[in-house]
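As you look at this complex, bear in mind that one protein chain is not there, while each of the others sits in place.
Going in written order, the chains are labelled A and B, and every chain counts its residues from 1.
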Amino acid sequence: MREYIVRNLTDDEKSKIIKKLGRNPNDVEWAMIDVMWSEHVSYKSSRSFIRRFLRSSGRHVVVGPGQDAGIIRIADDIYIAFKIESHNHPSAVDPYGGSSTGIGGIVRDILSMGAQPIALLDSLHFGDLDKRRTWFHILGVVKGISDYGNRIGVPTVGGETKFSSCYNENPLVNVACIGIVNRIVPSVLNKPDSALVLYGNRTGRDGIHGVSFASETLDEESIEEDRSAVQIGDPLTEKLLIDASLEIFSRGLACALKDLGGGGLTCAVSEMVGKGGIGAVIELDRVPLREENMSPYEILISESQERMLLATSYDNLEEVISILNKYDIQWAVIGRSIPERKIIVKYKGKKIVDLPVEILVNVPIQRHPTKPRTKDFSKDLKFEPPSLEESLVKVLRNPNVSSKEWIYEQYDYEVQTRTVIKPGADATVLKITSEVGVAATLDSCADYASIDPYEGAKGAVAEAYRNITAVGGEPLAIVDNINAGDPNNPISYWEFRETVRGLGNAARAFSVPVVGGNVSLYNESPSGKIWPTLVVCMLGKVNIRHIMTPSLKKTNSILVLVGDTYNELGGSEYLKILGLHGYGSVPRVRYKKEKTNSKNVLRCIRKGMVLSVHDVSDGGIITAVAEMAIMGKKGIEVAIRSNLRGDIFAFSESHARYILEVPEEHVEDVLKITGGIAIGKTSSSSSFYFEVNDFCVDLPIRRLEEAYAIRW
Amino acid sequence: MSRYKAMIYITLKEGILDAEGETVRRALISLGFDVSEVKSGKMYIIEFKCDKDPEEVVEKMCRHLLANPVVNNYKYELEEL
Partner (left out) sequence: MVVTIGIPVYPGTNCDVDVYKAVKLAGASPKRIWYKDYKEMWKVDAIVIPGGFSYADYIRAGAIAARTKMTETIKELAEDGMPVLGICNGFQVLVESGMLPGALTVNKSARFICRWVYLKVVRNDTPFTQLYDEGEVIRMPIAHMEGRYIPSSGFNKRLIVLQYADSCGNVTEDANPNGSYMNIAGIISARENVLGLMPHPERASEDALGGSDGLRMFKSLIEYLRR
């Protein structure tokens, strides 16, 4: 039998545990404590900042952080669950398996709340496109999401894909899932004498040490050595799990439910009963196994996918089993809950584990030193502008900006027939009833955060806020995923703190509570660390009759720019194509302007005074107008006078701005409501004419489309 | 330069979940076959030219693209054309 090697505990932590317990834990107990105390499960390095900076209350919030997913109310009887998680480390080593099991895990988290999963979104960050390793990541990750998501019948409806050399070795795969809740199933159990049913796939050795793996930095060796840390997805079983679980919920048979994710059975059992103030007895011999000679600790911490732990009353057990049998799902009653606050594990007639629950679920907070980065580039930016035409084509062709159709076309975004606004717009809209819809977006501003982590984090929230607004939605709530470097590196840890602080302050200022989140640290390899990358998943409420898309609809309508433009090129796509990333000041979030402009744009949309709306973000105004023209296949004529140099005005990425397409008869009202300016009009010609001061672009739309619609 | 033909078989490593193999096993049983184990995999037939050790070339193809060393085993048969 293999001996367990403790990976996550410091000597100090070990002695604390021995003192608390009053004895030396045995090998199996060490394994359980080790996974529960890992960063991935316990959030020990991140919890203190999250508690300090994030607020999660609000009038729509039904379930906040701490459960398997957050739940908000969007209308009288409509509850929506959503959550985001990262699967960065597994995807770096095995992109296909890593991304597909990421999808599987997040879907089961939503299922765990008693919700029906209705949509997936993913935020992908990859390295430079000219690196072979990047293509290994892209092809595997996209195929993994496609193969798994499509097969389980949950549409992948949106997200973002960004590129930077900082992700060469550490790609980011963050996936979010949205579900509709009919009756909430808690993930916490407080009833003793309930039956604990493990159902789904059998348990194998896959993913042993998965959590420890996610709590370490990657090096060449770990890539080969940690094979067993990689999990393989089985979408067919996942689909059957969804169908069977929904049937169990609809008959009211679930007392509590948990997905087996990081930390496997150990984590699921101890969190389910531990947070409910009770304990459990587990009969380990009953766990269905896929491999022979598995040792008890391997069974307890295996991260085999597609497994769920259900607590049900013994009276209902027979009905639960008949449902599982109908769907050909393997199951076993592996234990029961007990009133004592203990986790007891029996194996081959012997008691092999006897631990107080507290030792597993109350993990002390860990603090690390922080060290701010002080370099300030903002004064250094001076350059001779190239021609606006050339720059626009380059920006549109840049993979951060160009159309992602070649990616989202590989995802089934239509299944479940709810997708009203399809991928490619500012946000996706899903139809819930004939009137009520949910708008969803995923956004990050890591390029700003690379220069200023605090402003970058706020920027991600502001961009999400605008994206929801642009489709006609009222922003409601956030779940977030923070990706950062090694917390033992003081600069990385400072970046992490600044990110949490920015997120917390922005969410509070916008009155959009953070109802759940995930932290992925250790995104560092010998060649460097990633930019601090906050991914914000924001949901909004829409009236299906008042939704907007960015594509231009008519000729001879007026283009209105809402919001002020500043000299804010830091982190912009423009400076990236000029090779000047790192210089200049990043766009500042101005809360009051952002909120006022959002409110005013929504007012215009609801009054039916606009034809299309697009938020201004990557690539600035000129890119936003170009995208609207390309999507709507319409010509435009724009002329602007500005105090800023023309190219700076065109490409500045200042927040709080929108482009509106307005029919002639509503222009006066729209300008009055929004305080915007008319910058031009749509035309029946097929040319793109954009003039700002002495800078000018005059190109056929087709030329722009060729750049924008580049397929990889 | 010589021409070669390689038959390359990619399978999953021992202990890695083979969901396809398992589904096919159950389907065969339901059709009445007495099947105890099914392993799924992929096969590629590749014709190529090279002037050095062809085995080394095929090894490279496997390691760089066809197989993911993290989850896959590979083996191949090689013949000169």
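As a convention for this text, a residue touches a chain if its C-beta (ideal position, glycine included) is under 8 Å from a C-beta of that chain, and two chains touch if they have at least 3 such contacts.
Values in this document were obtained by computation on a predicted structure and should not be read as measured data.
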| item | value |
| --- | --- |
| Neighbouring displayed chains - absent chain, whole complex | A, B |
| Omitted-chain contact residue, chosen from A:R7, A:R47, A:R73 or A:R151 | A:R151 |
| Per the touch definition above, residue among A:Y411, A:W494, A:Y574 or A:F690 touching the missing chain | A:Y411 |
| Absent-chain contact - pick from A:V141, A:V188, A:V420 or A:A462 | A:V420 |
| Contact residue for the chain not shown (choose from A:I544, A:C696 or A:A709) | A:I544 |
| Subunit A, residues in touch with the chain not shown (by the definition above) | 146-147, 150-153, 235-236, 239-240, 326-328, 408-420, 422, 431, 434, 544 |
| Touching residues (missing chain, whole complex) on subunit B | 19-20, 23-24, 27, 30-31, 40 |
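The rule is simple: only the chains that are shown with their structure count from here on.
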| item | value |
| --- | --- |
| Centroid spacing, where centroids are CA-atom means, of subunit A and subunit B in whole angstrom | 35 |
| Complex interface listing, subunit A residues touching subunit B | 93-94, 96-97, 140, 201, 204-206, 223-224, 227-228, 230-237, 290-291, 304-305, 328 |
| Contact footprint of subunit A on subunit B as seen in their complex | 12-13, 15-17, 19, 23, 26, 68-71 |
